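I have a structure here, written as structure tokens, and I will follow up with some questions on it.
Apart from one protein chain that is not included, each protein chain of the complex appears where it belongs.
Let's turn to subunit A:
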Amino acid sequence: MYSNQYDGGGGGGSSSLFSGGGFMPSQATQTPESGFSKSRGVQTLLPLTVKQIREAYQSSDDKSNFVIDGVEAAAARLLGRVVNKVERVTDVSFALDDGTGRIDVHRWVQDTSETNEMAAIQNGMYVVVGGSLKGFQGKNHLVAYSVRPVIDFNELTHHFIECIHVHLENTRQKVQVVASMGSTTPFINDQKGYQTSIPNQFSTNPPMAAGPETDIRDLVLNVFQEPSSLAREHGLHVDEVVRRLGLPGDKIRDAVDYHVDVGNIYSTIDEYHYKSACNG
């Protein structure tokens, strides 16, 4: 099932290998595949604040699904203080206060390692909780599968900055897809998401990165990655790209040079013909 996705090899192929990991929503959530891999895609942990969850809960009609910034948020990672911890035989519950609000957390304990893990969690401690969001009987809560004490408190700063970063990433990707009128395939979106996320990762001011320059580069790359362009042995002449987009030739040339430098496209028969490095 994955083989056709990875057959491409080269830079494009390997980027999709990495996109599923970590906290970024992977393309797998949008690819219609078998039930198992779909649910696994949905399970990517999304760093969230309680405030975001409450807003998603209030605005959704279906109280068992959470969609935040256009991404199904079945699994979430939260960071906050433990309050009102209650231990029972089969489960431990507490409220997590992350400063933006409080949410109920349940952790089912089945074996001694899980019991020990939860015994170490005390009221007032800062913890990182990973779990799935559930709506039940008009209330929503988090069923945790991991509760870990925070040891280095820089993690607190990091978590909330990450919430902002992922929010930004998810809202921006949606804009890109709409702007390209859905003409791009999921694979191309995937690759763009990966590339744009890297330079922004540690930037304190991510909106700056999406300037007009980036837009032209995206447009140019889209032309090269259309199926008709991929099918042509010698690729596209730069003048053809200029005609297609109706933008100044020097701007297009700059974008082409950029994509050659980063390895998205390569020259074929002469210095005017280029082809996408992605396999058609």
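Note that a contact is a pair of C-beta atoms (placed from the backbone, for glycine too) under 8 Å apart; a residue touches a chain by one contact, two chains touch by 3 or more; residues count from 1.
By our rule, contacts and distances are computed from a predicted model.
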item	value
Chain not present in the shown complex, as UniProt names it (candidates "GPI-anchor transamidase component GPAA1", "Replication protein A 14 kDa subunit-like", "Ubiquitin-fold modifier-conjugating enzyme 1" or "ubiquitinyl hydrolase 1")	"Replication protein A 14 kDa subunit-like"
Touch criterion as defined above, residue of A:53, A:92 or A:127 at the omitted chain	A:53
Residue of A:86, A:161 or A:269 touching the missing chain in the full complex	A:161
Those residues of subunit A which, in the complete complex, touch the missing chain	49-54, 57, 81, 99-104, 124, 126, 139-141, 152-154, 156-158, 160-161, 163-164, 167, 204
